[in-house]
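On to chain A.
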Amino acid sequence: MDLGAAIGLLFVASAGAIVLGLALKWVDRKVTAMVQWRVGPPWYQPVADVAKLLGKETIVPQNARRTGFLLAPVVGFAATVVAAAILVGVNLDPRASFVGDLIVVIYLLTIPSLAVVIGGASSGNPHGAMGASREMKLILSYELPFILAMVPAMIAGGWTFKLGAIIAAPAAGSAWLTVAKVIGFVVALMCIQAKLGLVPFDIAEAETEIMGGAYCEYSGPPLAVFYVTRAMLLAVLPALLVTALWGGFHFGSVGAAAASILKFLLVVVVTVLVRNTNPRVRIDHAMKFFWFGLTPLALVAVVLALVGSAP
Partner candidate 1 sequence: MNWKVWGLSKSPWVYHVNVGACNNCDIEILDCLTPRFDIERFGMVLVPTPRHADALLVTGGVTRQARPRLQEVYRQAAKPCIVLCIGACACSMGIFADCYHMAGPPDKVIREVDPNAIIAYVPGCPPKPEAIIAGAVKALQHTVKALS
Partner candidate 2 sequence: MDREHLVRQIDNDLGAKLADLAKRGPKRVYLTVEPQHSLEVNRYLYERGGRLATATGVDCPDWIEVCYHYCFDALNVVVTVKARAYKPACELDAVARVFPGAAFIEREIQDLLGVKFIGHPDPRRLILADDWPEGVYPLRRDYCHETHTNTGRAISPDHGRARVLSALRRG
């Protein structure tokens, strides 16, 4: 596609992801409140949070590395915007997908977590360093099962790296519900719980234990950018899950559109419910869970997919 259309797509996708992300952040807080028998904040709460953060002063600590400290949130935001744009483009028109775009999206979605690591490490604060090191260990733990969980989708799409082909595969005849895909879906669901920094895996940002971890020294607009990035991830990651492992978004007919939206909301609500019913785990427990629990499970899914696709 040409440059104008690409920039237009970036703009539309980022605006849509921000709006959808902030709305889903409200859904998160409202469902949390309902689970805890509370009333919860009004629907415009995340917008008010962002507006307030944009009005506060930006403090850069004396010991901090200024460039890394201020660039980290922007880099995370930019990567999420591009990933959102790719997902929107592919779902609107599966033929516009290019070879390897699934890999590109997965790669881009590691960057927000890396931005948290860089931000925390540049803070000049031991809490920031603590948060950065924990987030690094988490990234090393959950990236492998996440990628392995995508393999059944790639195999089902006909041994392809194109998201467009993966979306089109069920219509082209391959089964949309296989054991391998279901296992992959469950594994990926746990992995995005960690990617989103939600309990039980919000170890890097543990409020009560390490004073906000990597976000400890952030205030004002940089914190607003981090906040918006996390909101966008709340929209983009479930969208990736639905796109790759649950048939994608189809807006052809009303029924298909309703089904797509329901699938997406179900993933979000499951994430929120897991967040509200579990305690935070220790970093070594989390690493053991990902390396010795989810990775073997994902390998089982890959093997089943390979077996299932063998002619």
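In the analysis below, contacts are C-beta pairs under 8 Å (C-beta built on N, C-alpha and C of every residue); 3 or more make two chains touch, one makes a residue touch a chain; residues count from 1.
Keep in mind how these were chosen: all candidates are chains of the complex that A comes from, given by their letters.
Quantities reported herein were computed from a predicted structural model and do not represent experimental measurements.
Touch with chain A in this complex holds for only one of 1 or 2, which is 1.
Across the interface of their complex, candidate 1 is touched by residues 29, 33, 36-42, 44-45, 48-59, 127, 207-208, 210-212, 215-220, 223 of chain A.
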